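In this view, the complex is presented without one of its protein chains, the others remaining in place.
This part shows chain A:
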């Protein structure tokens, strides 16, 4: 089984109001040495055992559905590690 993690982030030049709001709240916690906060989202996708072209399919999913390529970038990481544990279970 392949597990794919897609990280979606606003492009660096796009304003992130949510991140700005968190940044603005930090001094209230006494944290004053932060210069920037950017908030994105992490999506975990688990493919079937015999799925093929996992990375390619993930790219399509991310590009067409998970991210808005006009204002967001995404990265894809394929994690194969879960595989062995599942076989012995």
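Methods note: contacts are C-beta pairs under 8 Å (C-beta built on N, C-alpha and C of every residue); 3 or more make two chains touch, one makes a residue touch a chain; residues count from 1.
The working rule: contacts and distances are computed from a predicted model.
Asker: Pick from "Sarcosine oxidase subunit alpha", "Branched-chain amino acid transport system permease protein", "Phosphoribosylformylglycinamidine synthase subunit PurL" or "Glycosyltransferase family 2 protein" the UniProt protein name of the chain that isn't shown here.
Answerer: The chain we cannot see is recorded in UniProt as "Phosphoribosylformylglycinamidine synthase subunit PurL".
Asker: In the whole complex, what residues of chain A lie against the chain that is missing from view?
Answerer: 10-17, 20-21, 24, 68, 70-71, 73
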